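The complex appears here without one of its protein chains, the remainder shown in place.
== chain A ==
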Amino acid sequence: MDNESQYSGYSYKSSHSRNSRKHRDRRDRHRSKSRDGSSRGDKSVTIHAPGEPLLDTESTRGDDRVILPLPYHTSQHMLKEISPPLSLLQDDNWGETTTVQTGTSEHSVSNEDLTRVSKELEESSPLECRRFLGPGLGAVLGLFALVTPLAFLVLPQLLWREALEPCGTPCEGLYVSLAFKLLVLLISTWALFLRPPRATLPRFYVFRCLLLALVFLFVASYWLFYGVRVLEPRERDYRGIVGYAASLVDALLFIQYLALVLLEVRHLQPAFCLKVVRTTDGESRFYNVGHLSIQRAAVWVLDQYYSDFPVYNPALLNLPKSILSKKSSGFKVYTLGEENNTNNSTGQSRAMIAAAARRRDNSHNEYYYEEAEMDRRVRKRKARLVVAVEEAFTHIKRLQDDEPAASSPKHPREVMDPREAAQAIFAPMARAMQKYLRTTRQQPYHSMESIINHLQFCITHNMTPKAFLERYLSPGPTLQYQRENGMGRQWTLVSEEPVTSALSRGLVFSLRRLDFSLVVTVTPLPFLHLGEEFIDPKSHKFVMRLQSETSV
């Protein structure tokens, strides 16, 4: 369950808060399954009658939120809100009002119906095994397909051995080729397909389904033919049967070639450029991908996200309050004898906005100085930290094997293992480190334990203080801060096109997480006209510049 993410303080507190869980159970939603980590969640559930309490009694926020699902929205945790990070201490409302999404008409199967059906299918299967259902099916089918040629060969021998015509050398040749082809098939299946799947996709993986269907069709039709033409009349021509089994193995090899091309090779040639922007802090990257469907492209982008994007730190987003609060310092609006109060509010707010805009605004000045001050502070702390770490590292040194542990009887040196050495030198740098992390708002990511572990790691591998500090001086990729657990990360793919359609020009889809999302824009790579120009190596000649004439 990815709600255990360390860095998003909001989601950490909120999803595990006992109060909201209590309220959820009290409201009798079918959310327990989605809470438990299945990859699908509710889309739209109920409309509250006005008599029911709409708000948590303990929540301090008074407004309720309405979330309208987008079309083709394969969503999960739809009823969560994206609340600002300032609400760390508040209990949040869990989307009390929802609307029912209507499909296109009663007679057509809209996309929402499909998702609902698949969601019901998935909810009925147990929790984490959902991930392995598709590959499991493929594995069963593959095994069946591999065993089939052997079955073709063995069955006549078992059933009507004495009636078979003896078949000498040609059959043995066919046996050998069959054996090697099966071996190749086996090895390449292991190499290509027997890898643990890295992602669960919201819709079927079209190519994989196509291939499975093809394999099934082949094997079924071969069995049909075999059953009708060989088993029934008890065919005696054994060589023909062996040839038949060999042709099945050939066909399987060709299907595997097709699988290789469709699944692995086709998307290697770059065709589109994806721009990925994180909504909270504007970090963006550009990637080149080939022809993929939207869901496969989404998985690919997420793979790159975890190693390229610096970790999302919600504490770094806000402008200091001193700057923002001045803007709202107010104008008071007096209404003088107005009868209708219906459209007063919009009129008032517009007047206030206009007045505030006309006022001379110096907040940019403060922002500039605040930033300069912040920079200076960070640099000072960083300098102190670097000096402290350098000094600390001079206190220990690695004991060489041939050096005696005790240099002299008067000063016996205590031999320490890396952990103890790390703990010994951590003390002088702890304060500087803590202050630096606090200034750069990184302290949620690094606990004391993790710092000592990292120090131990660095000492063991003979790293310099600079190498030790690399981890703290710049925010690393998100992958560096992930905790190892087998649950996986929940992402929601939000798109207006069906997610199995191919990438095309101008497509926009976004990958949503609890508190931020990645917006991906697709542009095709330009077609290149490459021309040719031949330069004779002897044609490189130079002269002095022409006489220039200046009139005076």
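Definition applied: a residue touches a chain if its C-beta (ideal position, glycine included) is under 8 Å from a C-beta of that chain, and two chains touch if they have at least 3 such contacts; residues count from 1.
As a convention for this text, contacts and distances are computed from a predicted model.
Undergrad: Between "Glyoxylate/hydroxypyruvate reductase A HPR2", "Tax1-binding protein 3", "Gamma-secretase subunit APH-1" or "AP complex subunit sigma", choose the name on the UniProt record of the chain that's been left out.
TA: Choosing among "Glyoxylate/hydroxypyruvate reductase A HPR2", "Tax1-binding protein 3", "Gamma-secretase subunit APH-1" or "AP complex subunit sigma", the correct UniProt name is "Tax1-binding protein 3".
Undergrad: Out of A:T169, A:T346, A:S474 or A:S548, point to the residue that touches the absent chain in the complete complex.
TA: A:S548
Undergrad: Determine and list the chain A residues touching the chain excluded from the picture.
TA: Listed in rising order, the touching residues are 543-552.
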